[in-house]
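All protein chains of the complex are present and in place, except for one that has been dropped.
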Amino acid sequence: MLDVAWARTWVQAAAVAVADAKDELTELDRQIGDADHGFNMDRGFQAAAAKVVDAPAETVGDVLKLVAMTLMSTVGGAAGPLYGTAFLRAAKVTTAPELGPDDVVALLEAALEGVVARGKAAVGEKTMVDAWTPAAAAAASARDAGADAVGVLEAALRAAEEGAASTVPLLATKGRASYLGERSQGHLDPGARSTVVLLAAALEAARA
Amino acid sequence: MLDVAWARTWVQAAAVAVADAKDELTELDRQIGDADHGFNMDRGFQAAAAKVVDAPAETVGDVLKLVAMTLMSTVGGAAGPLYGTAFLRAAKVTTAPELGPDDVVALLEAALEGVVARGKAAVGEKTMVDAWTPAAAAAASARDAGADAVGVLEAALRAAEEGAASTVPLLATKGRASYLGERSQGHLDPGARSTVVLLAAALEAARA
Amino acid sequence: MKKLLNDPAQAVDESVEGFGLAHADLVEVRTDPLFVVRRQRPPHGTVAVVSGGGAGHEPLHAGFVGEGMLDAAVPGAVFTSPTPDQVGAAFVAADAGGGVLAIVKNYTGDVLNFETAAELADAEGVTVRTVLVHDDVAVEDSLYTAGRRGVGGTVMVEKIAGAAAARGDDLDAVAALAERASAAVRSMGVALHAPTVPHVGRPSFDLADDEIEIGIGIHGEPGRHRIPMASADEITKMLVEPVADDLGLANGEKVLLFVNGMGGTPPSELYVVYRAARRLLEERGVTVERSLVGSYVTSLEMQGCSVTVMRLDDELTGLWDAPVHTPALRW
Partner (left out) sequence: MKKLLNDPAQAVDESVEGFGLAHADLVEVRTDPLFVVRRQRPPHGTVAVVSGGGAGHEPLHAGFVGEGMLDAAVPGAVFTSPTPDQVGAAFVAADAGGGVLAIVKNYTGDVLNFETAAELADAEGVTVRTVLVHDDVAVEDSLYTAGRRGVGGTVMVEKIAGAAAARGDDLDAVAALAERASAAVRSMGVALHAPTVPHVGRPSFDLADDEIEIGIGIHGEPGRHRIPMASADEITKMLVEPVADDLGLANGEKVLLFVNGMGGTPPSELYVVYRAARRLLEERGVTVERSLVGSYVTSLEMQGCSVTVMRLDDELTGLWDAPVHTPALRW
């Protein structure tokens, strides 16, 4: 049941998953960026998890808003405002007591819109947009095909994983990796990878 | 024959020998000093050799004085004034057209006095004094025992070699190595080693 | 990795605290959120000049807080741009009623966080204008990049803006001069050895013992290409020529030449580079009218340097010469 309890569990699971992925994300960022993505995300999600534990929240949206504000004030870098805006927009469309398939699609679409509104990247520029875009699209397809909320999340995660993998051959044209020109090719985008980690945590929380 | 031609040859031979020993001297100085002794000596003796080639000189003393002035203005560090003074003092006692056994002893004793006058080190302080002192003493003994000028030089060289070797276990109490305290033990003193190199060149020149 | 640090997670806070203690006559350090602000407030109505960015570039930016340069500086985590709440708080604290000029190095993170901060400050009635620094010619300025990075030229833009504010120019005028400085300045850098981010514990990129990296940024980002080690004169040529070409420097022009150390390079080497850079400029008929040599925009303990050239006109020269009294720059 994707309710406020799920949202809280998601944040805790995300904090654990990001901590586990910290070195991996940092190493990816070391290759084509500035070696801080794992630390930025970890700092943000530890803070978010600590906040969410006993903050009052009635809806999924309340939790996501808290996450948004915390990420905004603790992450910094490019990822801070991008994920902050994503969670803020997602919070606005998740005010129902329990999220159905439509709500999950709306959450993902709003998050994607938030990332694009702030970062102005399109698909194929080797950013987290390459994970969020197929995730939102696959979620909509799954919903249309009759999947339940958890099934929609599953489809989104699978598509995000593929989307992240698709960034490897790409030449970066947004973010810090773009400074590398052709040398950015052959590497997984760290933000696309952290998107996968967050969606996997959402699914894990839904199954818990 | 230890005449002005010998003195010129000595300086050329010393320049070659110091160049060959440059890395060795620097490495010795790296271990208990500041890793410049080979470069300092090489800079000085290349300059001295260049000067001596066509400078007017009538006696051994004239050549040694030229060497003294050149070392003084090119070597720097501790070794510059020490060797500079040694050669200057030696120059004063080598005004004969050809050096006999007595003159060689006088040369070595004057050099030693010059080093001690400037550096105020006694035997056993792990400096070049530990090579010059036995060299001068052995020279005097050899002369007393009837050796010729070359024989006196030979004795001096052998004693200098032993004197240099004797510095290995010593604890330095003068110069830069003294900063190391007990860690100065177990290393050959670079200045004692360069003294041997210079005396070996003198003997080589005498035999050439 | 060996560094003079305690807990890496506390390194920025502790360093800024020490900085505040050492320069208490000039600056005040505020915490929660963290930023540095001038102790001596400028006269009411003066434009406040504020900058910031990831830590690890010291003395940039906090070292330039003081009379005639910055009114506040906002350090983020190492190589990570500060957050909007920090920046917003600095905007509000620095504002003296004349509005705020924000000088932002062109990185996605800095741009996004300062943008959000400007919205926060606006909500509190503080007007913020932003000028981007994007002087790094190593990055192609095209649709295919996030645009040129801001590097060494940031010092020039901050000095010019601060001098304009100190003489009483209004926000439009200060912003216009900062833009003019930004448009007149170009840089290019080289790394001999990459920096090590404390929490990462290994160098940001790997260079062989006989390789150097041309066109590096200041965040341990790898550069544009890697070449075998070369002489200082050769390396300087690889930095000066693209800078001079991009500026289109012509015979008879006057410039400011800034040779910047990356944190792990001693002054003696910077002066060897300065000598070479100056010769190359003079060969083009360009006169070096003002100079700055030192480690002002660092990348932790990276070994290497950058060369920055700013085209001068009388007004920019005058503003550069105007008095400045900060921990890192003073005349």
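Order of writing sets the labels: A, B and C. Residues in every chain begin at 1.
Definition applied: a residue touches a chain if its C-beta (ideal position, glycine included) is under 8 Å from a C-beta of that chain, and two chains touch if they have at least 3 such contacts.
All of these numbers come straight from a predicted model, not from anything done at the bench.
Touch, as defined at the top, links the missing chain to these shown chains in the whole complex: B, C. Among C:Ser15, C:Thr154 or C:Thr308, only C:Ser15 touches the chain that is left out of the view. Within the full complex, the residue among C:Glu28, C:Glu179, C:Asp233 or C:Asp246 touching the omitted chain is C:Asp233.
As for the chain not pictured, it touches chain C at residues 2-6, 11-12, 14-19, 21-23, 55-56, 58-59, 63, 192-193, 209-210, 212, 229, 231-233, 235, 263-276, 278, 291, 293, 295, 298, 300-301, 303-305, 330-331.
Contact between chain B and the absent chain runs through residues 26, 30, 32-36, 39-40, 43, 72-82, 84, 118-119, 171, 173-176, 178-181, 183.
In the analysis below, only the chains that are shown with their structure count from here on.
Centre-to-centre separation of chain B and chain C, using mean CA positions: 54 Å.
Look at where the CA atoms of chain A average out and do the same for chain B: the two points lie 75 Å apart. The multi-chain contact residues of chain B, meaning those touching 2 or more other chains, do not exist; every residue touches at most one other chain.
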